[in-house]
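Handing you a structure now.
Note that this complex is displayed minus one protein chain, with the remaining chains in position.
Now for chain A:
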Amino acid sequence: MLADQYYLIAHEDRTGRSRLHPRATGLGLAAALLAELVLEGRIGVTDGDLFVLDRHPTRDALEHDILDLLIAQPQHRDVRTWLAFLSQDAALRVGERLMRLGAVEPVTRRRMLGTTHTLYMPNSAQQRNAAAWASTRLANLLIRGMELSVTDRVLVSLVSATGLTRHVLYGFEMYPQAFQYLPNAAASLPSDLREIVDYTEASIGSVLTAGRR
């Protein structure tokens, strides 16, 4: 699943912390979830508006949940609104989905002033390997210049749009063709997915300009 892959790339496998600004990670995950629905043929995007193409539930519970909400709230069509809305708890919900898959485990940490918060992070050696593989696999594909599937092209575009490029290609600076491919990954996508990527990049830009947590 796209959002799962993105989650594992965007979080440190040892500490469970977000590699990006938390709001940027949330927006990236929200975009990945919407892209999943597009890839499943349930929704489409035109000129910044989302519309539901197919009301049949998806196999995945989280996707179904979001699709249901999209159907229930027809007055909101703007992609940016949905990105902002879904980004609020995307990390939590994708983390829960990964937990159901057995890829992560919930770890509860106590903060300084007694409030607890739950992180979903890989805990066993096997889980950590799987998590690290998410970005290694992508780097491998990029460096060898292999043909990417649509899902992977969306993933690569989101990685590049949210600023995780340096992390994914860390240590592969001698392969300039991988870096050159990144900005063009979005251009080869179907227009629906390209719009989602573009709006994600724009939303992250304005969130960072406002500079508020």
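The working rule: contacts are C-beta pairs under 8 Å (C-beta built on N, C-alpha and C of every residue); 3 or more make two chains touch, one makes a residue touch a chain; residues count from 1.
Here, contacts and distances are computed from a predicted model.
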| item | value |
| --- | --- |
| Protein name, per the UniProt record, of whichever chain is missing from view ("Fe-S cluster assembly protein SufB", "Cell division protein FtsW", "APC family permease" or "ABC transporter ATP-binding protein") | "APC family permease" |
| Residue of A:Leu8, A:Ala24, A:Val104 or A:Leu138 in touch with the missing chain, whole complex considered | A:Ala24 |
| Interface residues of chain A (partner: the chain not displayed) | 18-21, 24, 38-44, 46-48, 53-54, 69, 72-73, 75-76, 81-82, 84-85, 88, 149-151, 163-164, 166-167, 190-195, 198-199, 201-213 |
